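What follows is a single structure, and I will ask about it in a moment.
Missing here is one protein chain; the remaining ones are kept as they sit in the complex.
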Amino acid sequence: MSHDPGYNFAYLDEGTKRMIRRTLLKAVAIPGHQVPFGAREMPLPYGWGTGGIQVTASILGRDDTLKVIDQGADDTTNAVSIRRFFARVAGVRTTTRTAEATVIQTRHRIPEAPLREGQVIVYQVPMPEPLFRLEPRLAETRRMHALADYGLMHVKLYEDIARHGHVSTAYNYPVMVGGRYLMSPSPIPAFDNPKMDHMPALQLFGAGREKKIYAVPPYTSVRSLDFEDHPFRPHRADGTCAFCGARDSYLDEVVCDDQGSRMFICSDTDYCESRWEPEQ
Amino acid sequence: MMRPGFHDPVPEAQGCFRAMLDAMSRPGRVHTLDVALDAPPPLAPATAAVLLTLADAETSLHLMPDGAAAGDWVRFHCGSAPASLPEASFVLSLGIHPPLSALRQGSEEAPEQGATLICQVRSLTEGEGWRLAGPGIRDFHHLRVEGLAADFLQQWAAQRPAFPRGVDIILCAGRQLAALPRTVTIEEG
């Protein structure tokens, strides 16, 4: 498959790719630290994955196989749109199979199948600053990261526990990377957080509108914030996938009729299909 | 006559970058580049490819005197602004590298401004030599490097307490490259 000759391979010009590549190397060298970069306007709106797309465009090569998911699914409209974009401007092979992909761009999920060495997962990040709900000022949060001053976040979580008995953050649950930087895992459900810890694959994070890139190298400690007496516990709906019977996957709850009856199905469509295909 | 850069710049730069990205993500892993680069001596093909992949007019580069013979080629193909050793974002060394503490270290708020040392060495061998640990490494990686300063390990250990400030290194020998991000700890093997 060849790429649209009207654009440079993978859309971005080579100068922009070099700038993003330099940023990526520094991001990997300082795990969890948000590195500012000169994000460009992309032909997709800000907030729709422009950061992830710029990262993917800068790493992608002709031999890569790309998988794009949104909410865990390959066939959600935004995932389809981004996959089509790369098929057109880079002419790369695309896949829905997690195991076949060399580069996976994701919004809001980490696939259920464990990622392996040699794979790269690119997260789309809307708000890279894990402290933004507590302190919206960049000048201030930058200082807090410099001093590793994360007391505010601990206080917030502790207040949650005092008030509700447990932490009320269900997604975008903050993590400590390499024991040094507090990091937003992007709005993945807290259920996915443990997958980030010592993951064999390289994890890259792109925030286009906020103009930040950060990274977690393979085999790096990623710990969800918690307390000794209130250890972090990932949650999922207590149910079974109606399609494949999975009891371990993250589930979407689907309303089936006007009586409000519910059923649960795997959010990761590739995982679900891989479990029922052999039986067919 | 000026020797050319990449033959096919878009895929070659991408291939070289992916090797560097993997090298930086898995410190001590040695990658062999698949590029046909006719670099001017004393520049090794890997060193030349790294420069073409990362450096351009938007970066500053300090060329150590040992690289002077390749100076014209570097200036022509990269067009980086020349900068002093403590100010450059990239430092190119082809002989004995300058002390790491003399390079830009970045600040606590902007540690990414710590310099990248592109260091050409005699040889890189994976699986023996130093014992590396840190992010990117499951247990340990082993790497032998011939051609660094005699007190390199002391210099490396000395920058560790300043983390996140520090210098990252891309090591090049022949067509091979490896990387030492500032997070890695190195012990004599």
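Observations
Residue numbering begins at 1 within each chain, and the chains themselves are lettered A and B in the order written.
Here is the rule we go by: contacts are C-beta pairs under 8 Å (C-beta built on N, C-alpha and C of every residue); 3 or more make two chains touch, one makes a residue touch a chain.
Rule of thumb we're sticking to: contacts and distances are computed from a predicted model.
For the chain that is left out, the UniProt protein name among "ABC transporter permease", "Carbon-phosphorus lyase complex subunit PhnI", "Formate dehydrogenase iron-sulfur subunit" or "Heme-copper oxidase subunit III" is "Carbon-phosphorus lyase complex subunit PhnI". Displayed chains that the missing chain touches over the full complex: A (touch as defined at the top).
Which of A:Val28, A:Leu66 or A:Leu251 touches the hidden chain is settled by the complete complex: it is A:Leu251.
Across the interface with the omitted chain, subunit A contributes residues 7, 13, 36-43, 45-48, 50, 70-73, 75-81, 84, 107-109, 126, 137-139, 164-166, 168-172, 187-191, 209, 211-212, 235-237, 243, 250-256, 263, 265, 267.
Here is the rule we use: only the chains that are shown with their structure count from here on.
Residues 9-11, 13-15, 17-18, 20-22, 24-26, 53-54, 56, 58-59, 107-109, 111-112, 114, 116, 135-138, 163-164, 168, 181-183 of subunit B touch subunit A in their complex. Residues 8-9, 14-15, 17-19, 21-31, 33, 35-36, 58-62, 142-143, 145-147, 178, 180-181, 198, 200, 202, 215-221 of subunit A are the ones touching subunit B in the complex.
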